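See structure below.
Removed from the display is one protein chain of the complex; every other protein chain stays in position.
Then we have subunit A:
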Amino acid sequence: MTADTGALLDVRDLSVAFRTDRGDVEAVSGASLTVHPGQTVAVVGESGSGKSTLTAAVNRLLAPNGRVTSGTVTFAGQDLLARSERQMNAVRGKQIGLVPQDPMSNLNPLRSVGSQIAEVLTVHKEARGREAKRRAVELLERVGITDAARRYGQYPHEFSGGMRQRVLIAMGLALRPQLLIADEPTSALDVTVQKRVLDQLDELTATMGTAVLLVTHDLALAAERADHVVVMRRGRVVEQGSVHDVLTAPTADYTRLLIAAAPSLATESLVGPAAEADPVVEVRGLRKEYAVRSGALGRRTPFTAVDDVSFTIPRGTTVGIVGESGSGKSTVAKMVLKLEDTTAGELLFGGKPVTGISGAELFAFRRRVQPVFQNPYAALDSRYTVGDTVREPLDVHDVGTPAERRARVAELLSQVALDPEIARRYPHELSGGQRQRVAIARALALEPDVVVLDEAVSALDVLVQAQILELLVSLQQRLGLSYLFISHDLAVVRMLCHVVHVMKAGAVLESGSPAQLFDQPQHPYTQALLAAIPVGEATPA
């Protein structure tokens, strides 16, 4: 194949390998893509698909153990793979900007935000001293940060996640590069913040005429923001084309699967209407205050994380709480689990008050209510085998004989559709989806009445997420479980829940069935949340 001469970026048959203890692992295999000036090209794929590696190879910032094994990268007529390190330094930042994924870890915590932006200008000798500062302040203003002159001297920890991401965008676009690589630029942000940040990014790149190589796991987001989509799987490009073609007439089976699995507000609910049942959990006027130090004198002031929250969980149903970060939804989950004390309010379990219980009563309560958390990597002890992990609740509560426990572990693992043989393996040998199944099996070990799922599917890829959601629904039907489902993802909540509560700043703003809430949202905040979700339709160019 010959290079596309009109292209800004032309990647041809690129292969990248990483040297590991187990020999070379190929992360990208013969991938090709083209970006034209001013165009937005989205690279879509699940974790491990090689999408980030591909873009890292473009500006030659692969991890030290990675190397390009074949193929070419042509940018603005120059062969980037043949450039020296010094020549690449002139390209990076000036011609190719980068907006990285995680706004928390991508800024140097010890240097002021402004100086890190100004640095782009000084390194390329575009400006220095006061002039660099003036332009950095201007950039901060352009990415929508108010009071930019004062904010210039502040440190990353004084900025919210969304604001940090704006800072990273300002850095990436500081020298009006021809190409911007945006690697999951908003995956760590709340949906309403994501929309604002992406709108800002769109506007800036449009006025600067910057082409964007957008890496994302979110097909709907890619569809909404890009002109051209490249679908990757296991290091290979399985399909690419215009957004319209790929979404309406996908040719690859994998793309079809992805489209089908991606939850959207149009996805049908997995559960039927809620049956009438007695409440297993009742929460009345729940309140949680934390003492935080603030101000120069470090005075302790109370911060209300949860404010007068009331709801019930009827037996055999799923109650959802949606909200953005800081809404208090996870604090509610912790209080229901009794991992966190309540400041005020009442918690009833099976009609009995459990607010102040301790000792043996609390121990008994633990058997009835079990959690599954977001991060399946952190939630499992890396030194325990899967079998140890699932058996531990049985050991703690002294259930059955050793032989019975072993049998129960096997039963639990098959219940979550895992091969009981997996009991001998360690977490690092499992995929993310398998680990989350193990975490669910552990939660089910003591036959609880209620399982609290705190962002339990948020860290999973869409295909795996779809499987876990189906598993949760079938377990509910078979075992009569009640779920408290905490999530920021409205589409997933819609699929799984019988009743939904929308939380913001510690309070419940609106409640109802998913149909009521999502089709006729009453509260402006619910409306804003729904409007911010990428709907998967490209805006007409």
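Please note the rule applied: a contact is a pair of C-beta atoms (placed from the backbone, for glycine too) under 8 Å apart; a residue touches a chain by one contact, two chains touch by 3 or more; residues count from 1.
In this section, contacts and distances are computed from a predicted model.
A chain of this complex does not appear here, and its UniProt-recorded name among "Molybdopterin synthase catalytic subunit", "Protocatechuate 4,5-dioxygenase alpha subunit", "Peptide/nickel transport system permease protein" or "Iron ABC transporter" is "Peptide/nickel transport system permease protein". Residue A:Glu119 is the one among A:Glu119, A:Glu141 or A:Asp202 that touches the chain missing from this view. Checked against the full complex, the candidates A:Val73, A:Leu107, A:Val416 or A:Ala532 give a single residue touching the omitted chain, namely A:Leu107. Across A:Phe18, A:Tyr155, A:Tyr290 or A:Tyr426, the single residue that touches the chain missing here is A:Tyr155. Within the complete assembly, residues 59, 61, 85-86, 89-94, 96-98, 100-102, 105-111, 116, 119-120, 123-124, 155, 157, 168, 171-172, 293, 297-298 of subunit A touch the chain that is not shown.
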